[in-house]
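Please read the structure below before turning to the comments.
Shown here: the complex without one of its protein chains, the others still in place.
As written, the chain order gives the labels A and B, with residue 1 at the start of each chain.
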Amino acid sequence: MTSFALPRGLDRPRIADALQRYGVYAAVLALLVFNGVFTDHFLTTDNLRTQLVQVAPVVIVALGMALVIGTEGVDLSVGSTMALSGALLPLYLGYGLLPALLVALLAGVVVGLVNGSLVSLVGLQPIVATLALFVGGRGLALVIADGQLKQIENTDLLSLGTDSVLGIPVVVLIAGVLAAMVAGLVQRTTFGRQLVAVGGNRKAAALAGLPVRRVLIGVYVICGVLAALAGVLATARLTASDPSSLGNLMELSAITAVVVGGTPLTGGSVRVLGTVFGALLMQLLHATLVTHDLHDSTAQMVQAGIILVAVYVARERRAR
Amino acid sequence: MAPPQASAAQSAPPGPDGPQDPAAPPAPVLEAVGVSKRFPGVVALDDVSFTLRAGEIHALVGENGAGKSTLIKILTGVHRPDEGELRLGGEAVSFHRPHEAQQAGISTIYQEVNLVPLMSVARNIFLGREPKTRLGLVDFRRMHRETAELLGGFGITTDPRRPLHTLGIGTQQMVALARAVSVRARVVVMDEPTSSLEPREVETLFRVIGELHGRGISLVYVSHRMDELYRICDRVTVLRDGRLVHTGDLRDTDRVRLVSMMLGRELARVRKEAAEGHDDGRTPAAEPVLTATGLSRRHLLDGVALDLRPGEVLGLGGLLGSGRTETAKALAGALPLDGGDIEVGGRRLRRISSAAAIRAGISLLPEDRKAEGIIPGLSVRENIVLAALPRLSRFGFVSRRRQDRVVDIFVKRLRIKAASPEQKVGELSGGNQQKVLLARWLCLEPRVLLLDEPTRGIDVGAKAEVQTLIEELAAEGLAVLLISSELEELVEGADRIVVLRAGTVAGELTGGDVTEGALLTVLAETAPDAVPPQGGPEADAAPEPGAADVPDEAAAPGAGDVPEPPDAAAAPELRKEEDPR
C-alpha cells in the first residue's frame, strides 16, 4: 500500500531529514545563545554544572532506551528498574559499595532478561512486554524497601553523587563515559552492527543468519543495567533511597530524549550523540522556562509539543 | 493471429453451467480504456485497454510485474489511473476508494483472503451493512439466518457464528465470495483464488463460480494455473511489462502460445534458437554438493527433490506460484518444512534454520530485494559485511581494516557503483543493490549459491554483468541454483533445468534439451493433479489446439517430443501421491 503516498515536493523530505538529523543540536545551541543574551547567570560554570548533574541519570537511561528503540522496540520499565535498584542498594551496602552495586545492577540484568525473553522468545509487542515490569517492578521495589525512604549513610556511595574530578561531577563523568561506550558499542562492535541491522530489517537480518533473538535479549539487558545504574546514581545524589518516587516518569523523559535526538521509532538507526543532546535540550528548556517565570505546566506542554514535532518530522521523512 | 475458424467447430461450454456464447458478443460491463499508471520510477501500466463482457469469465494473465495487480487495483478503486478512463455499463466512472467500486457493483476476492480473521463468518459478510432491529441495534438473528442461506446457496454448511480463522482457507474464500455476491456485485474480480486451496476446495470454488456465472455475473479471473484458465474462462487478456499483449477467446489460444505471450518469447524465434542449441564448455563435477529430497510444505511444496553439483548452474523453472521461491527458501533454511531432507557435502542438515544453512555453505539471494535483502539505512560496506561480521571481528569488535579489505575486493570485482562504500544502500540503483547482496554472500565463500530472480528490476547493463558473474562463479566451482521467470535467461544461464509445477517437479531438461521451446512446452503442460477423472471441458483445450493451431509444432526439433518422457514418468507418481488424501 506504499503507493498511496501522495506526490510531494522534493524539498520537504529533505528539510525534514535535516531537521531530524541536526535539529536537536541547533535547538540546544539556540537555547544556549538565547540564555547567554537574555538570562543572567545562566552561562556560569555553577549553573551549567547543576544542569549537567540533573540531566545525567536521564542521559544514562536514554542511552539504553536508544538501543531498544533502535531495534524497533521500547522499554517502559526503566523507571521501575531504577526504583528496584535504588531499593536493593541499602540492603547490601553493609557489605561495601561494590557488592551492593553489583546486586543493584544484577536487578537490571534480570529485568532485561525478562523483557528481552518476552519480546524475542514469546513474541510480545515490546510495549506489552515491558508494561508488566513497569507495573510490577515499582511494587516490588516498594515491597523490598517496605515502602520506606531510607537514608544513605555509606560515604563511598554518597561521594559518587557529590564528588568531582577536575571540577566535573562524577555523575556527569560516568554519563559521558557511558555515552562514549554506547557509541562505541553501536559503531564498533559486531553486536552493535547486528542490533542496527535487526532494527532496520528484521526479516533480512534473519535471512542473513544473524542471531536475532540473542541480539534482542542483549539489548533489553543493556537497557536494564543502564537503568539500574541510573537508579544507583540518582539514589546517591538524593542521599536517600526512595523507591516510591525514584525514576517516576523516567520512561517518558528517556523516550523523549531519544525521539527528540533524531532516532526514529521505526528502528534501524541509533543516534547516541543525538540522544545525549535530546536529554540536554529538554533539561535546558525546562531550566530556561523556569528561570523566566514560566512554570512546570508550560514546560510540560512545550515538551509535549516537541515530542509531537519530532515524531511528525520522522514520519514525514519515512513517507518519502 | 490465431485462426478463428478453429474455435467455432469445437466450442464447448466455457463454464460448468455457463450459458453458451451467443453469436454477437454481449455488451461490455466493465471497460478500461487506454489506462496508464505510473509509480515513482516505474510505468506499471502503459496504455492498456481491457473489456469485460456481460456474463463472461475473463482470464487475466501475466508474469510478475506485468501489471495485472495494478490493473485490478484500478478496476476496483484502489488506484486511480493517470491516463485513460473506466467505463461501467458504458458510462465513464471514477472510483476514489475501493468502497465506491464496491457500491457500483465491483467486488474483489484477493489472493490473501481480505476479511477479519477474528470476527465471525456472519459479521464478516455483513460488516459495514449489518441488518438492524427496530432499536437500531445489529440484528444478529437475521444476520445469522441470511448468512446460512447465502452460504447454503453455495452448498456450504457452517455455523455463521464461528470465527473466520477457524475455517479452512477454502471456506474463508467462499465467505469472501458470499460477501461479494451479497453486495449485489455485477462484476467479481478474483486474484489467484486457488493459490492456497486444496484440490477439493478448488472444485467447490469452481462450482460456486459456475453458480455466479449462471446468474449472469461477470468475472475477472487471475491465475497462473493453465488448467484452471482453460477449464473455466471464456476469454483471456495477456499483459507483459505493463502493456497489453493479447486479448481474445481462450479457445483460440493454445497453451504454448499463451505461455510464450506471457513470457515474451516469439514462437518462431524460439524454434530457430532451439535448433542451434548452446554449449558453454563447463564440466560440472560428478558428485553433488547439495542433495534435497522430499521437500514438503502444506500448499506450497510437495516432495521436491533436486541435486546440485559444484560448477554447474541449475535452472529452476516454473510459472509464478509453482514453488520456485519456496524451494529456494527451503534450501536456505528460511521456510519451515513439514518434511524433507537436505544434505550438503554428504552431511545432512539436522536443524533447518537460516544460520545452519549459512554455516553449511548455502547462501540465498532472496527474490524480494527490498523486504528481505537490503537494510536500506545501512551503508554499502555494512550491508556487504553483515553476514560475515563475526568472521571479520576480534573479541566482538569489528575490524574496520579487514572490512575495508573485503569490501574493496568485492566493490571492484562486482563493479558496484556507489559514491563510496559509506553511501546508504537505499540510495543505490536496483542493479547495484543486487550486487551488494551478491557480495554479502560471496564474502562468506559459500559452496552453494541460490539466486532467486537475480536480474529482476535491474537495468540491462547490470543484468548482463550479473549474468556474466554467475557464469564465472560456476566456472570457479560454485554450485548455483538460478531461478528466473525469463525463459531466455534460464536457458542461456543454466546447464540443466528442473521445472516445477504446483509444488512438484514436473520435468527436467538436460544437455541438448535445454531450449526455450522445450521449456515452454513443459511449462504449458497440464498439471496432472488438476485433471478431473472424467475429463472435463478442458480435455479439448490441452492437446487438440496444439494440433489444430500449430500443426508444425511437433516437427520443431526438441520442442514437441522432448518434454513428453519426463512428464509421462512424473504423472503416475503424482497421482499415486494424490490418492491417500
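In the analysis below, a residue touches a chain if its C-beta (ideal position, glycine included) is under 8 Å from a C-beta of that chain, and two chains touch if they have at least 3 such contacts.
Quick note on the criterion: contacts and distances are computed from a predicted model.
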**Message:** So one subunit is absent here. Using its UniProt record, which name fits best from "Ribose ABC transporter (Permease)", "Acyl-CoA dehydrogenase", "Adenosine 5'-phosphosulfate reductase" or "Cell envelope biogenesis protein TolA"?
**Reply:** "Ribose ABC transporter (Permease)"
**Message:** Among A:Ala26, A:Leu43, A:Leu98 or A:Val143, which one touches the chain that has been omitted from the display?
**Reply:** A:Val143
**Request:** For the chain that's not shown, point to the residue among B:Leu167, B:Leu314 or B:Val406 touching it.
**Result:** B:Leu167
**Complete:** Touching the hidden chain, out of A:Leu91, A:Leu106 or A:Leu131, is A:Leu131
**Fill in**
Touching the unshown chain, chain B contributes residues 78, 97-99, 102-103, 108, 110, 114-119, 123, 127-130, 132, 136-138, 140-141, 144-145, 148-153, 155-162, 165-168, 170-171, 174, 179, 200-201, 203-204, 207, 211
**Item:** Interface with the unshown chain - residue positions in chain A
**Value:** 1, 74, 114, 118, 122-125, 127-129, 131-143, 146-147, 248, 252, 255, 259, 265, 295-305, 307-308, 311-312, 315, 319
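In this text, only the chains that are shown with their structure count from here on.
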**Asked** At what distance in angstrom does the C-alpha mean of chain B lie from that of chain A?
**Response** 47
**Contact set on chain A toward chain B in their complex** = 3, 188-191, 193-194, 196-197, 200-201, 203-211, 268-269
**Prompt:** For the complex, which residues does chain B have touching chain A?
**Reply:** 39, 79, 332, 334, 354-355, 357-359, 364, 366, 371-378, 382, 386-387, 389-390, 393, 396-398, 400, 440
